[in-house]
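A single protein chain has been omitted; all remaining protein chains appear in their positions.
Per-chain numbering from 1; labels A and B assigned in written order.
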Amino acid sequence: METKYQPGDKVQILQRNQPGHVRTPIYVRGKVGVIERIVGAFPNPETLAYGHSGLPYKMLYRVNFKQGELWSDYDGSPDDTLEIEIYEHWMAPA
Amino acid sequence: MSEHHHDHDHGHDHDGKPIQEDELPALEAQILETSVRELLIEKGVVSADDIRRAIEAMETRGESLGAKIVVRAWTDPAFKEKLLTSSDDALMEFGIDMRPMELCVVENTEDVHNMVVCTLCSCYPRPILGIPPAWYKRRDYRSRAVREPRAVLQEFGTELPDNRQVRVHDSNADLRYLVLPKRPEGTEGWTNDQLEALVTRDSMIGVSDVRSLDELVG
Partner (left out) sequence: MRGPQDYGGLPAGAVDPVKHEHVPTHWEKTVDALMMLIFDQRRQLARVDESRRMQEMLGEDYHKYPYYERWLQAVAWLMLEKGVFTQEELEAKQTEVRGRLEAERSGN
């Protein structure tokens, strides 16, 4: 399966208001991060959750965010980061 | 109902209300559980023995398995490399097959401290660490670990210098996370058993460091 993004690419998580079961928490939506690694192709949890096959598979990435990007009032170290898994259809090039 | 007889230490439930030893769940919950369980048995979906075996299996999984993996990584550089880069193969050596999930091992160093949370539910490397701790499943931890990790670490008694980067891992999808804690200085020549005694569950979730040498002696 093709990967649209490579480690190091900047991506923006989509600010999408989607009903039903999704695995992209609100706190990363609209935020810009960097692809940390390609995890691989996995069944889509958004359809698995309704008893479907999860096909077609979705490419999954780990995305790294600076904490200051996620929380404007973050008061830890400016180097602190957060990494989370995001499916390809939830991101766009930034 | 002898199967509701508990033989554990006294504990506290998930909402922080103290519960007594042998305390049963709320009546309504016990009615629903008993009804579902008996229907599943009557329908031939599960047997009482299947349930007993599943409980036994979950009791064999726990932090001691995680500690063995950590110590192997501390003492065997080739294994550590495999664990960090292709964990499936490394886990096979311990007879653990996590598929379709994948284990992502994150290493603590002088400069980096890793910490794991699942904000959306309570994803946890159960085949290695067993059932997640109650605090891991609670709203407090799930809400705040991503936003104020250093404050949460302090609540666990873990003080980090400002120049040590905190990396939070939100375990929200197909990976499960294990923190590889830093091997303490002064443990050269220790046996595996001695080293394993240093490795706590919390150190593999990343809310604390391993036991200090003084703690161990005490």
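The criterion applied here is as follows: contacts are C-beta pairs under 8 Å (C-beta built on N, C-alpha and C of every residue); 3 or more make two chains touch, one makes a residue touch a chain.
Only a predicted model underlies this, so the values are computations on that prediction, with no experimental measurement involved.
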Can you tell me which of B:Phe79, B:Phe94 or B:Phe156 touches the chain that was removed from the display? B:Phe156
Residue ranges of subunit A at the interface with the undisplayed chain: 17-21, 25-27, 45, 48-51, 70-71
Absent-chain interface residues of subunit B come out as 1, 3-9, 11-16, 19, 23-27, 29-40, 43, 45-46, 50-51, 54-55, 58-59, 119-122, 131, 133-135, 137-144, 146-147, 152, 155-157, 170, 202, 207
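In this section, only the chains that are shown with their structure count from here on.
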Report the residues of subunit B in contact with subunit A in the complex, numbered from low to high. 100, 102, 104, 119-120, 146-150, 162-175
In the complex of these two chains, what residues of subunit A are touching subunit B? 23-25, 27, 39-40, 42, 45, 60, 62, 67, 70-71, 74-77, 79-87
